[in-house]
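Removed from the display is one protein chain of the complex; every other protein chain stays in position.
And now, subunit A:
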Amino acid sequence: MLYFSKWKAIAILAACAIIGLMIVPSLIPSAAYDALPSFLQRKIVLGLDLQGGSYIVLQVDQSEVRKARLEQLRDDARRVLRDDRIGYSGLGIQGDSVQVRIREGQDADGAYTKLRALAQPIGGALSATGQLDTDVSRDGNVITITPTSTGIQARTIQAVSQSIEIIRKRIDQLGTTEPSIQRQGSDRIQVQVPGLQDPSRLKALLGQTAKLSFRLVDNTMSAQQALQGRPPAGTQVLYSDANPPVPYLIEDRVLVAGEDLTDAQPSFDPQTREPVVTFRFNTNGARRFAEATQANVGRPFAIILDNKVISAPVIREPILGGSGQISGSFSVQEANDLAILLRAGALPVPLQVVEERTVGPGLGADSIRAGIIASIVGATAVAVFMVATYGVFGIVAVFAVAINVAMIMGLLAMLGATLTLPGIAGVVLTVGIAVDSNVLIYERIREEARAGRSAISAIDAGFSRALATILDSNITTFIAAAVLFYVGSGPVRGFAITFGIGIMTTVFTAFTLTRLMVAMWVRWRRPQHVPI
């Protein structure tokens, strides 16, 4: 156990040095870091609990996805039946499906075939599963169209992907450094934005669907009358954001929608000096807006965002230029944010904030300080105790543990892992475990020496026996760390990472570095008795 070939010794020392030195890029100032070649540009990322920032989890509501899909199916069914001039009645959403009654019995077969074509294979035409996203069934003249649950799931996953893109665009506009936006599970999005003082603006930006539409105001009756009686077919009552909210009777038909915007910018109205948002339509939108305004001069139209009326100006003259402005007594920030939302586009479905954790920069700095102090105090106490107990071998242990910690940090940097406060606790605990591997070895050496072996034979036997134990005991601890990594999130995962890496480096240093250092010492001193 004590013989190392020269090359093996060099390889061990080189491995320790290289891994340990990977921490250097994390410690140097950023100017020097940027000058490094790209393969060395790897550093430890501080968790949000240390550098301050917001962690937000958004969820796509499956019931909203289902609702949107049902509405789409209803409209598609109406289109199909109208195109084929098939008489029907009672087309509507019933619970989780769309139902329609075909008037004439002889049309039912044809209608059934046509409507069955609405079902699409999940994952597009090229998908191999052959599962359909919609189930169409027929009972006499009644045809029922039901989205399948796998179909809804596929749509949810798709909605998450689309939402991630849009959220990224929105957050990029905030100008924060290194936001991270990730999918979490099948229906969640995890957003991490470091260094924000107040996440309420972030949440406002994320929480809005930002579905914009331009629609005409119905003036055949007042909104009050519509509320008391029944709104005319094809209209609904929507409210403004004012306090108290003002009701408007709005046509369902959309003149132009948010998708047709190419640009939106905050600016000031030249006359009123109020903050407004100016926008431009694409060609298609410009043409449709021009036609609609030409046909409806003198009538009010409404600008609607997420089913709220932002403003309802009267069309004074046809708007042909393809651009316009939205005024709605905004503050400068509101105008700014609305422009961001419009540029980034609407979310496919509304998102809900289901979890939020924000740490202010002050607390983060305090935590870093506490972590550093605890590490230094803990490490010093352990080092003093080890040297007092084992003398020269104690120094070997302290050195091995120091290299061990440097290697943990180096590996964290290499993996680009996140260091959290529980992560620092993991490092401190690793110091405890790493020391244990040395204790196991030394105690075994002592035992073997007391059993009457010569110094070198005792050291040799001590290592070979103790290393088996070290492996066994560390594998079980590692299993606990792996499970923790698997089920944990955020800070807990940070702890699992450092703890898991720490166990690996501990086993590595026990098998190589500690053994090598003791072997070198033995060759140098040629001891007659074990010094512990």
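Definition applied: a residue touches a chain if its C-beta (ideal position, glycine included) is under 8 Å from a C-beta of that chain, and two chains touch if they have at least 3 such contacts; residues count from 1.
The definition used in the following text is that contacts and distances are computed from a predicted model.
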From "Protein-export membrane protein SecF", "peptidoglycan glycosyltransferase", "Cell division transport system ATP-binding protein" or "Circularly permuted type 2 ATP-grasp protein", the hidden chain's UniProt protein name: "Protein-export membrane protein SecF"
Candidate in contact with the missing chain, chosen from A:Y248, A:F499 or A:W521: A:F499
Which residue of A:V217, A:A400, A:L440 or A:A455 touches the chain not shown here: A:L440
Given A:V359, A:I459, A:I501 or A:L516, the one touching the chain that is not displayed: A:V359
Selected residue (touches chain absent from view) among A:A425, A:I459 or A:A510: A:A425
For subunit A, residues in touch with the removed chain: 49, 57, 59, 198-200, 203, 207, 352-360, 362-363, 366-367, 369-371, 373-375, 377-378, 381-382, 385-386, 388-391, 421-422, 424-425, 428-429, 431-433, 435-436, 439-440, 443, 446-447, 450, 461, 465, 468-469, 472-484, 486-492, 495-496, 499, 532
